[in-house]
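For this view, one protein chain was removed and the others were kept in their places.
The letters A and B name the chains in turn, as written, and every chain counts its residues from 1.
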Amino acid sequence: MADYDVTVIGGGLIGCASACYLARGGARVALLERGQINQGASGQNAGSLHFQLEYRLIRDIDRYRRELEFYVGMSRHAIMMWEGLDEDLGIDTQTGMHGGLMVAETPEQVEVLKRKLEIEQSQGLEIELLDGDGARRIAPYLAPGILAALHCPKEGHSNPRLLAPAFARRAVDAGARVETHAAVTGVSRSGSGWRVSYENAAASEGVSSITTGAVLNAAGIWAVRVAAMANLHLPLFPVALTMNATEKVDPLVPHLVQHVGRRLSLKQTDDGNLLIGGGWPSRMQQSAGQWTGSAPPELRMDSVVGNLRAGADVVPQVAGLRLLRVWTGTTAITPDELPVLGEVPQAPGFFVAAGGSGFTNGPTYARLMSELILNGSSSHPLDPFSPARFGGLNAFMG
Amino acid sequence: MKTDLAIIGAGPAGMSAARVASDHGLTVTVLDEQAAPGGQIYRQPPAEFTVGNALEGRAYRAGREMVRAATGDDRVDWRFNTSVCGILRQHGAEDDSRFRILLDRAGACSELVARQVLVAPGCYDMPVVFRGWNLPGVMAAGGIQAFIKGQQFVAGERIVFSGSHPLQLIVADQLVQAGGQVGGVYFAQRPVRALAPLRRPAATLPHLGKLFQAAAALGRLKAAGVPVKFGHTVLEATGTDRLEQVRIAPIGGDGEVRRDRTQAIDCDRLGICFGFLVNSELVRQVGADCGWSDRRGGWIARHDEWMQTTVPGMFVAGEITGMAGGEVAAEEGGLAALGCALEAGRIDRGRAAEQARAYRQRLRRANRFARMLCDLAWPGSALFEQLQVDDANLCKCEEVTAGAFRRMLDEHPHVTTASAAKLLSRAGMGYCQGRYCHFALTRTLAGLRGIPAEQVGRFTARFPARPVPVAHVVDRQD
């Protein structure tokens, strides 16, 4: 018998939550993390709970219509999960679902809001279109130039600092083994399952290895390398982003504010800081001609200026606050910017969960993946996001 | 704005580097947050004051000359009242400029482009966590001294000092000479340790002047009836909304702070003087390598024989290379400027080596003494552990108590790095950008996990190094 039923690789939100749900489902689970829990994108994103289709997804609104419909369906599942998460984890996750507004500043942007609304309503997402004054009635902090906003009452934010560590604790409570400073160095077939080798970076204990029935690759930007160890391609690309935090102020913005035509997400944490992001790039560092995820990406000043301008244009009071911290982080996206979730057809027992809205949907991905691994099927269809859609890539691999 | 060499900090290292670099034909811009050159050690009164005895005394003679020379050196573009918020690498520049330095000055952000940058930002008084350390009235001894030197101002009715660094003798003496009342100076060390320098005459002799200065201060304080005691430490500071009293406790021979034998001293100002931490955030922003030294200032920048960091074109001088005082800083500044001239091709290697020889000789001697002083002034981390009670703020900005921090570590046994601890606890996320908690946080984490500080690692140094109004960023003037 293998040492473990499932080995989860990656101690981010998806990895920790999957380990928790798998262990609660009765599986013998090991989680291996090369550094510390929650140090990648899971801890570095700004904690938006966005259930509307984002700026980046609606650029190709016609091409990916079917996938986007499934995606909206997934959002409904995510809303349900977030509503029960405090109870599930037994902590205050600082989740606030006080509504989200996606604003438009031009007539063209208002038209995009309307097309988006149609897809979202057809999938049963609770959402309404407000004109500028209507938006300012519920969000008086918005600038006079806002012409319209889509209001999704369940949107909001949670605290990325707390979530993955809480799942890791619950995973341990449910019997999972969680190992940090365990850098996976090899993934190979072993009988009907897999063998995973890893090095303990801190204790220099040399290489250890475990056998496992299934592998869940939830390694974020490192997922490509983990897949390569199993002789698999994974079309996942690191992108470096920028986030800004202002000093704390008394409650000002209860909502998640996004923009339909500019890169902007803005919210206020429970602690009082305004977090301003929205997909502005930073610059990945290189080492020996390769991207490296080990050093924080370099700041791009044009991103900071552009992002803060967008923030101050939409919420004028932002201009009067001090910028306290800008941080950069790396996440991974697929060519179609949708997540990749499921078993790799050429490698039975090798599962992937990565790419795309991994915070908002992270607990949902984890829940559905744990169902898929434990039962062979999931309560919400994952097919549109299966690695099989990049099937040709692995035709000669595995 | 463009310059060959940007120097950050107009203290002894920056002043001396500016002169030498200008001598070698580099165009130099010096940036400093204060209103005049001198740094903390040679801080001057404002131009509006007339002070006959400013920077008086042997110890300040060299500094006085340096400040005078710097003030008259119009080859250098001096920019005061300027906060440096960040340093970025320049990518894809048409010329060979490598750095973009982001400034906050006179109500707007701007950028200075430089081929080379020399980071000499000095140090700040080490914060020590004890009950009441954030009460108004508790201050850094260096801050009290800055009021005297820079403002001709005695910042209290009755002032008490607690620490382990001899600076507190100098400050207490300056206060008494200025007519202030000093209620006591308490050293954590046992008297026998305080005499240690005399046992290493080779390192000590060339610097007898400094020791003499401290000894003379001690003598004058005693003559003025100021109690100077060894083997004692502040335990807590108390008062309603402001400091009214400090509790001083003796330290037993085993290093144990005797909480049962405290004495209360009324005062409205307490000066804390346990040493200094260096400002290495700016070089860390660019990825320069640093190493840990608890007694030499925390994360100190690594450099080569020309004071160049692991980032090509970025040089360091002064306290950022490890606490060593103004003399060493000035020598390192000169050496670093030679290094800049060499890297920029303004001087050939042979001549540079020849000119560097004298700097290096003086540095070897001065550094020996500096290291000895750091060892002498280090009270040992066991003392800090005992002072750091559960209800004292570990992170004063985010008001994260030492108890809350330790609880977090209990709940999350996997956390072993400073970054992970910051993310979970919020310690280090406030206005001071982690400068006032990282030392205690690192020590606490390393201690509880039984790992070295190097393994705990450092906070990632983020932009901006100083909080900056969003309006200044949005309305940039370039």
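Operating definition for what follows: contacts are C-beta pairs under 8 Å (C-beta built on N, C-alpha and C of every residue); 3 or more make two chains touch, one makes a residue touch a chain.
The criterion applied here is as follows: contacts and distances are computed from a predicted model.
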Worksheet item: Can you pick, from "(2Fe-2S)-binding protein", "Glutamate synthase", "Dihydroxyacetone kinase subunit DhaK" or "Ribose ABC transporter permease", the UniProt name of the chain not shown?
Response: "(2Fe-2S)-binding protein"
Discussion item. Let's see if you follow the contact definition: name the visible chains touching the chain that is missing.
Written reply: A, B
Discussion item. Of the residues B:31, B:129 or B:144, I need the one that contacts the missing chain.
Written reply: B:144
Fill in: Hidden-chain contact residue, picked from the options A:272, A:335 or A:391
A:272
Worksheet item: Mind pulling the chain B residues that touch the left-out chain?
Response: 33-35, 40, 45-53, 81, 83, 124-125, 127, 134-140, 142-144, 146-148, 150-157, 178-180, 241-243, 279, 396-397, 399, 430-432, 435-436, 466-467, 469-471
Fill in: Footprint left on chain A by the chain that the document does not show
246-250, 272, 316-317, 319-322
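Throughout what follows, only the chains that are shown with their structure count from here on.
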Practice prompt. Starting from the mean Cα coordinates of chain A and chain B, work out the distance between those two points in Å.
Written response: 41
Discussion item. Applying the document's contact rule, which stretches of chain A touch chain B when the two form their complex?
Written reply: 11, 35-39, 43, 161-162, 165, 168-169, 178, 180-181, 202, 245-247, 271, 283, 285, 295-296, 298-299, 301, 304-305, 308-309, 311-312, 318-327
Worksheet item: Any idea which chain B residues touch chain A in the complex?
Response: 86, 88-89, 91, 100, 102, 111, 287, 398, 411-412, 414-417, 419-420, 423-424, 426, 429-431, 433, 451, 455, 460, 462-464, 467-471, 473-474, 476
